[in-house]
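Notes to accompany the following structure.
Yeah, one chain of the complex is gone here, protein chain that is, but the others are all in their spots.
Here is chain A:
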Amino acid sequence: MQVPAHFEYERATSVDHALALLAKWGSEARVVAGGHSLIPMMKLRLARPEALIDINDLEELAYVRLDGDVLAVGAMTRHADLLASPLVGEHYPIFHDAERVIADPVVRNRGTVGGSLCQADPSEDLSAAFAAVGAAAVVRGPGGERKVPVREFHTGPYETVVAPGELLIEIVVPVRPGGGSAYEKVERRVGDWAVAAAGAAVWLDGDTVSDAGIGLTAVGAAHFHAPEAEEFLRGSPATDANLVEAGRIAAAHCEPVADQRGPSDYKKHLAGELTTRALRRAVERARGAI
């Protein structure tokens, strides 16, 4: 039987209450949302917080909505709800692509968007998807709110800019016309972490790529992001040759580690191929949107 070590449990009833509990417990506390990453880590003693602050009651953070021209996703939105949201499918199908391959339907009922981002697993899917679309994270602390681009949110494996005493509130993505997005993943079996995965967002002006975003996961891309490949695409025609070249550039800047999911050169190959495939589908969708 695997059970976590002893800890104190506190259930927050509001965001302000959660912040007060975080202030009370300091750096010894961990926030638990769905718990599908943290609780297994606690069972294995990879995490051993003195106190768990449960934010599952914070319905105020469970939403997907359009605020003007910004798609706002509350941190407590369950994966299943992001997958079911027509609003998300309309504006950023990359999230539906990604959610279909995150864990399995039962785990998606419980796991949360904010929990996934804050867990900061180097193989986490939504981090790459949010990096691709240029999202920002809204973090609230005792001194108020701050907005951090998702590309600056992760500071290392299992590390983010969220300080002790702070809480991720929501993730926001600007909605811009003429865009398309997609996510491609290779996994060993249903529900597994990615061997490699790539997300792409493309905006077209006629046949020219006016802007592009590329996110990568599980392949050692800094900040889940492929800026060199994006830079190559901006202002270029959306030809298949260019999408292939963008994949090659993205792969060249990855540093995957060999592990039980495969050798480094295989993962590097996947990074390039999946980037190109995601770009192709994103371009197709952008053309449909124009």
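In this section, a residue touches a chain if its C-beta (ideal position, glycine included) is under 8 Å from a C-beta of that chain, and two chains touch if they have at least 3 such contacts; residues count from 1.
As a working rule, contacts and distances are computed from a predicted model.
Going by its UniProt record, the hidden chain of the complex is named "(2Fe-2S)-binding protein" among "2-oxoglutarate oxidoreductase", "Amino acid ABC transporter permease", "(2Fe-2S)-binding protein" or "Alanine:cation symporter family protein".
The residue from A:69, A:104, A:145 or A:259 that touches the chain not shown here is A:104. Residues of chain A that touch the chain left out of view are 1-9, 11, 35-36, 39-40, 42-43, 52, 54, 56, 103-107, 109-110, 190-191.
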